[in-house]
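Note that one protein chain is taken out, while the other chains of the complex remain in position.
When the chains are written out, they are named A and B in that same order, and each has its own residue count from 1.
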Amino acid sequence: MAATRSRSKLVWDIVSYIVLIGLAFICIAPIVWTFLTSLKVESDIVTRTMHYIPPSITFENYVKLWNQSSYPTLVINSLIVTSTTVLICLLTGTVAAYAFSRFQFKGRTQLMLGYLVVRMFPAVLMIIPLFIVMRQVGLLDSTFGLAVAYTSFLLPLFVWMLKGFFDAAPKELESAARIDGTTRLGAMFMVVIPIARNGLLATCVFVAIAAWNEYLFALMLTTSTGSRTWPVGLQLMVGEFQLPWGMLAAGGMISILPVIVLFALVQRAMVAGLTGGAVKG
Amino acid sequence: MATLSINSVRKSFGAVEVLSNIDIDVEDGGFLVLLGPSGCGKSTLLAIIAGLETSSGGDILIGDRNVNDVHPKDRNIAMVFQSYALYPTMPVRRNIGFGLEMRKVDAKERDAAVNRAAELLQIEHLLDRKPGQLSGGQRQRVAMGRAIVRNPDLFLFDEPLSNLDAKLRVEMRTEIKRLHERLGTTTVYVTHDQVEALTLGTKVAVMKDGVIQQLADPETIYERPANMFVAGFIGSPTMNFLRGTLEQAADDLHLRYDGGTLALPELAQDVAHFVGRTVVAGIRPETLNAGPGAATLTGIVDIIEPTGPDTMVIVNVGGQLITARLGPRARPVSGQSLTLSADSAAINLFDPDTGNRI
Partner (left out) sequence: MISNTGPAYSSPQRSAFDRYNPLRWIGELSETRYWMYLLLLPSALLICAVVIYPTLYGMQMSFHEMRINRPGLGNGWVGLKHYQRMVTDPVFWVSLRNTAVWVTSAIALEFLIGLVAALALNRNLPGSKVLAVLILLPYFLPNVVAGHMWALMLDPRLGVINDLLVKVGLLQGYKAWFADPTTAMAAAIVVEAWHSFPFFTLLLLAGLKGIPTDLYKAADIDGAGALSQLRLITLPMLKTIIAAAVILRVIGLVNSPDLLLILTSGGPGRSTQVLSLYAFQTAYKDFNFGYAGALSVVMFVLLMVFAWAYVRLSKVNED
């Protein structure tokens, strides 16, 4: 009995490893292939015989992308849009998440549900009126306008995720702080927010990645190189030239590099934050 | 230091009344324990005293000052929480001194006060650690340090020992008692542990469903419980309830139960008006002894539970189970008949209809 027990455990352990390594390979392979492609010279990409290992390594694609296209501008635009989005979420969302986490008040559940339902609204249904409104107020084709538009789906997410992190700090802490002599404002900034700082960081990173990656709103709400973000620019290259695979691959690698680095750095807190709400039901 | 008066305090959440008409006075230097099962309203009452919750009516007076509309920070109170509520991002030193920092006490004076408090609690060596690096008992001490450093009018404790293991709980209980005797600060202490209540309190309020069942010193609570709830809640093993008819025979009262009678020669209550009616006799297990006496109960031994210092014997007396706490060497045999003598002066009679002591 004991022998079959441990043998079946061993079998399942091996199966698990095979599954995990296989899946990890499938997840990583496209990224690796794109990276290898970005290092190839054009003639090695478009060839009759497939080169799995680049016969000659070149950074020509990166250099060309950086010097001969508007890619640097696009990346800077994306950085501006991303940081503006995070800033707006931080300023308005942190206090809202705190209120949801700490206070019982009339309409709290309904309002929280409202923040959730908002995500069900089809993107297209919002983009068209946003396009019209932004044109009227002069925010169309501006990085700030795009950032504001991003908050429509990222702010509710930010609030829900951060609320989970605030919930983890015991409520007695504010009571203790208020007896010690702070106001509610003081308790929030001196005691609770410092505790939740890792969660706050993870939430910001999540929102930043989403804003950095966003394509549809950017496509609709920006029209010139002055405010266009990199995903739109990269997609437009497909039309400009005849499928410049080397440059597309190079652009893709440059743009996902910050995502991979950020994800690797804060993935544990981010995963906890993303799943926190779901586990509690 | 100050007195505390709680005058007709009420609290309701919507239609649910969680506290109804609470009246308690605590003398200067007194130690009030609020005791009751979870959900009885004791923690809500403490939060109202602290100013963390508002009452729906009534007054709280600390000293002569009505503090109904006073912010918690201005009530000059200190509180120790069940979870200790230490600020995890600050080292112990700043945790203890935070109240002084908020009151703009200058750094030198603050340090001196923190050091004095730390010395009193023997936690000087922990001052530069973060709360996360401390054990449960150490956190408890830091939480107490935070409370005493400001020298407040009133200490509030919200189940401070319930997160500790059994051994540490006993140690800290003694520590709290020593601290109270040394500082003499008026204290309100919430707990569901009857032993804590009896050992610490100068006054114990037993609560149930937002109503005070009895407010008295620990001795009275234990020996003369006001009703069957208090009688059953306090004491371990719990008080025996023997149901029977009260009868007058010659000049003696006795209780006739199924299968026998229990004489009540030295009863401490005036129960003349209950003669001929059904009553419940509350008998503490430790007031029963093996062997004959002035008042006896006879039954069949059901179960024997040796606990070391005592032997609990459960006896079936005419269909009602009675627990007796006998000496360590008492070894009656299951299934045999056993006669127990009771101390009738320690017996309390209750009205089974109202549950109140007659």
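What we mean here is this: contacts are C-beta pairs under 8 Å (C-beta built on N, C-alpha and C of every residue); 3 or more make two chains touch, one makes a residue touch a chain.
Bear in mind that the values here come from a model prediction, so they are computed numbers and not experimental data.
In the complete assembly, the contact with the undisplayed chain comes from B:100, out of B:100, B:216 or B:317. Remark: the omitted chain is touched by one listed residue; of A:130, A:169, A:193 or A:269 this is A:130.
The residue touching the chain not shown here, chosen from A:39, A:88, A:140 or A:269, is A:88. Touch with the hidden chain on the side of chain A covers residues 8, 12-13, 15-17, 19-21, 23-24, 26-28, 30-31, 33-34, 37, 45-47, 50, 52, 88, 91-93, 95-96, 98-100, 102-103, 105, 111, 115, 118-130, 132-133, 148-149, 151-152, 155-156, 159, 181, 183-186, 188, 209, 212-216, 219-220, 231, 234-235, 245, 248-249, 252, 255-256, 259-260, 263-264, 267, 271, 274-276, 278-279, 281.
In the analysis below, only the chains that are shown with their structure count from here on.
Chain centres here are Cα means. That of chain A falls 54 Å from that of chain B.
The touching residues of chain A, counted against chain B in their complex, run 170, 172-173, 175-182, 186, 191, 194-195. Only residues 47, 50, 52, 71-73, 75, 77-79, 81-83, 85-89, 98-99, 102-103, 146 of chain B touch chain A when the two sit together in their complex.
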